[in-house]
Each structure stands twice: as structure tokens, then as C-alpha cells.
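Excluded from the complex is one protein chain; the other protein chains are retained at their positions.
In this document, chain identifiers A and B correspond to the written order of the chains, with residue numbering beginning at 1 in each.
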Amino acid sequence: MARYLDLPPLAALRTPNPYLAFAHAIELFYQPPRYAPGIHPTAIIAKSAKIGEGAHVGPYCYVDEDVEIGRNAVLHSFVTIYRGAKIGNDFFSHAHAIVREFCRLGNRVILQNGVVIGGDGFGFAKQRDGTWHKMLQAGPAVLEDDVEVQANSCVDRATIGETRIARGAKIDDLVLVGHGSRVGANTLLCGQVGLAGSTKVGSDCILAGQVGSGGHISIGDRTLITAQSGIPHDLAGNTHYSGSPCVDHRQWLKNAAALNRMPDLQKRVRELEAEVEKLKSR
Amino acid sequence: MARYLDLPPLAALRTPNPYLAFAHAIELFYQPPRYAPGIHPTAIIAKSAKIGEGAHVGPYCYVDEDVEIGRNAVLHSFVTIYRGAKIGNDFFSHAHAIVREFCRLGNRVILQNGVVIGGDGFGFAKQRDGTWHKMLQAGPAVLEDDVEVQANSCVDRATIGETRIARGAKIDDLVLVGHGSRVGANTLLCGQVGLAGSTKVGSDCILAGQVGSGGHISIGDRTLITAQSGIPHDLAGNTHYSGSPCVDHRQWLKNAAALNRMPDLQKRVRELEAEVEKLKSR
Partner (left out) sequence: MARYLDLPPLAALRTPNPYLAFAHAIELFYQPPRYAPGIHPTAIIAKSAKIGEGAHVGPYCYVDEDVEIGRNAVLHSFVTIYRGAKIGNDFFSHAHAIVREFCRLGNRVILQNGVVIGGDGFGFAKQRDGTWHKMLQAGPAVLEDDVEVQANSCVDRATIGETRIARGAKIDDLVLVGHGSRVGANTLLCGQVGLAGSTKVGSDCILAGQVGSGGHISIGDRTLITAQSGIPHDLAGNTHYSGSPCVDHRQWLKNAAALNRMPDLQKRVRELEAEVEKLKSR
């Protein structure tokens, strides 16, 4: 107690959410670069493309036919928007990001560098001679409002239907969202996560780094999955899973501890077998 | 049975390969963007480069000296072909794909966005003072006919010799093929697979997502490897492997089940030990 009484008088910031307050504090001290409205003369914007007021389109951006982009967009440089893509207001795209044909992005979407939205899904049909026939990937990738995708991640377009990232979801670097998958609202996919085709991830989930999911799997809302876990079947929500193949987190902790005792257990079973043999011959 | 009898008369499509028929059906309904022949005025094509007839070279592509590209190529935009690369007919390169110096690509090769063919392999020789000396990566990456590489994947060039992807192999997003590796014909490498240097993968294999292979390893033809498996040594073909380090798939299924029973098994062994103690003192 005395320690507190000895403290000099201090100003204190009290908050029920210190991490959020920390975020706001950074905003007082750091100004990221701002990009004033204007179209750089080297930017190529197709005649039929529509870009709303207040846009900054930097050097060597390329916006193809029939694209629509809302107000206050920033396209940093070397951004490529393929034909027919539709993008909402307050779009921010860092250098070298790519939005493929017919994809649809909501408002306040942020793409970090090198992101590929709507690249072809990995779909091939086997032919009688063992070769693979490429399946057209006809469906767009759709990013709802407030989605951010970080550097060099790939959200593939769908074979048919769509790939959808729901509002407020955040995707870290080098993540793969396979064709026809759906990621729920406010879900976080951490670095190097991979979702095979047609995975459905619920809302408010966290998939930690390097988690992989099989295809055609459904993961309930508010699911937490430990780093490097592998998801082989549907998972109920509101639960914490770990391991590859993943199991309930508490089970996994017990398994990991047990695994380290296995060599010892083997020895004890051998000893028991010897003891039992002795008892039998008594 | 009654259900079938009650059906109204229907036209039916019968096919021995429904997935392939589905692929053909999509082609009837979806037309991906077409790219008419022509060289965009912002494309930079070196004087000594040769590009065959019918090519579409889009905005801000860069084709360096001594490159040769066959007929009917499409270079979407921001495609970079380093000097001396040789590419066959019907090449399709999406925006921001890169082919490095002296690499060789066959006919009908498709590169999705952000692909790097022939980047330097990870080769360094340790010096007496603990620092690493960069080894020149002198050998090209070679992609045979009908290879497709998807978004942001890397096929590294070789230290010496070559890195080779055989005809008809398909490589998903964010895959790493290390220097000097060889991937066999019609093999699929799914998302985020990593092959360390000098891996030899046979033909008609499927390596599921996030599989990793050690270097200098040989994997036989028609091998199937479950997602997230790790390959520590040579694998015979015609088999299904799983786990990290991988074992025969049936063994792995048994191991995974046994692992979940380990905490219980430990308890039972403790109880047996107590029972045997009691029996000994009888």
C-alpha cells in the first residue's frame, strides 16, 4: 500500500478499453501520409470508367472499362482495376493492389500492397487422359464495407456464385481465401491462413496464423482457432479449437502433454507386462 | 421408390464425368473478358524482343531485350518479362506477373496476378565470420506446356541446372517451389504448399494445402498428401500420406484417434500399476 502513497501526484487516463485508447493516442502523435485529390497524368482511366469526386489516382494506375469507384478514393500507384469492378466510397488501395473483373467492394475498403482480389480459383476437372481442364471462374469476389486485406493476400473469385468477405472482417498478409468461400462479419484471418474452396467461416471468429481449413467446411460464429491448426470437418461456434486435425482446445492441451510422456508410458507398459508375467507364473 | 415415379418428365444430362460436364456448362453461360490484339502505347518492348502475331500487350508492360514470345499472347498490364526469357504460343499473363531472366515457358502457360517465375533461390554459403555469401542462381525456371501458376506464387530459379514444372501441372496461390525442384506432369500443388530446394515430385500427384517438403527429397508418381503434412524423406508413389512428419494415411488416422485417447490411457496405466502392486503383495 505504501508504494501508492509515496507516488508523486500524477495525471491518469482511465478507460474501460486501454487498447482502444492506445489506438486513439497514436492518432494524436502520428500522421500517415495524406494524398490530395487529383489524377496523375500517367494514370490510365478508361472512358467508360466512373470515379467519384475527391479521388487521388497516383502514378501508373490503370482503371479499365466499366469500372465504378465512389467518392474519395486513393489509388496509390500501380493499382490495377479490371473491367466491370464496382467499388464504394473511401476506397484506399496501396501500390500494386489488383481488383479483378466484375468484383464488388463496399465502402471504406482498404487493400494493402500486392493484394489480389478475384484471381482465378483453383478449379480443374480431370479428363480421361489424366490432364486437367481449366474451369472458368465465373463468380466475383465480394468485399463488404470496412473490410481490410493486407499485403500479398489472395481472395479468389468463385467458380459460380461468389466469394464473400462480410463487413468489418480483417485479413492479414499472405492469406488465401479459396473460391466460393465466405468469411463472416468482424472475423479476423491472421497471417498465412489458408481456406480451401467453399469454406464458410462464421462471424466474430479469429483464425490465428497459418491455420488451414479443408474445403466445403462450415465454422460457427465466435470460434477461436489456435495457430497452425488444421480444420478437417465442420466446427460448432463459441468454442476454441487447436491442433491438426483440430480438437477441443482443452483436449489438445492434454494431448500435447500426454504426447511428451508417451516414451515414458511405453516403458512403463513394458515393465507392467514383465510384472504380470511374473505374477502369472507364481 | 414412389418419389421417382411421381417426378414430372425431365430432360436429363448423363455423363461419365459430371464435374467436367459442369465445367463445359459454365463455358456456355460465362464469357471472361477477351483481349483484342494490339500493343498499348505505354508498353515498352525492347528492340531485340520478338513477339508473335496476334498479341495483346496491355498498359505498362515491359518486355526486355532478347525476349521471345510466340503467337496470341496476352500480357494484361504491368507484366515484366526480363531479358532473354523464351515463351511459347498462347501465353496468358495477368497483371503484375513477372518472368525473370532466361526462364523458358512452353505453350498455353497461364500466370495469374503477382506470380514470380525465376526469382533467386534461397542459396547462401556460410563464411568463417558467420556471415552468408550469396550464391548466384545461375539456372532458369522452366515451365512446360499447359502449366498454370496462380496468384502470388513463386517458382524460384536454380543455383545450377534448372527448376522444372512439367506439362499440365497446376500450382495454386502462394505456393513456393524452391530452387532446383522438379514438379511432374499433371501434378497439383494446392495453396501455400512449400517445396524446399531440389525436391522432386512425381507426376499425377496431389499435394493438398500447406504441405511442406524438405529439400533433396523424391516423391513417387500418383502420391496423395493430406493438407499440412510435412515430408521429411523420400516417399514411394501410388500411396496416400498424412501428418507431420508424414506416415501412411491409415496409420495417421489411427495415430490421431490414439492421441485423443492418450490422457485416458495414462490413467489406465497408473491404475494397472496400482493393481499389480496389490497383486504382488497378496
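Convention: a contact is a pair of C-beta atoms (placed from the backbone, for glycine too) under 8 Å apart; a residue touches a chain by one contact, two chains touch by 3 or more.
Predicted, not measured: the structure shown is a model, and the values here were computed from it.
Asks: Which of A:Ala95, A:Ala125, A:Ile160 or A:Leu224 sits in contact with the chain that's absent?
Replies: In the full complex, the listed residue that touches the missing chain is A:Ala95.
Asks: Which parts of chain A are in contact with the chain that was left out?
Replies: The missing chain touches chain A at positions 17, 19-20, 22-23, 26-27, 29-30, 32-33, 42, 58-60, 76-78, 94-96, 110, 112-114, 146, 148, 150-152, 168, 170, 172-174, 186, 188, 190-192, 204, 209-210, 227-228, 244, 256, 259-260, 262-263, 265-266, 269, 272-273, 276, 279-280.
Asks: Spell out the interface residues on chain B facing the chain that's missing from view.
Replies: 44, 60, 62, 78, 80, 82-84, 96, 98, 100-101, 114, 116, 119-120, 122-128, 130-136, 138, 152, 154, 156, 159-160, 174, 176, 178, 192, 194, 196, 210, 212, 214, 228, 230, 244-245, 247, 251, 254-255, 257-259, 261-262, 265, 268-269, 272, 275-276, 279
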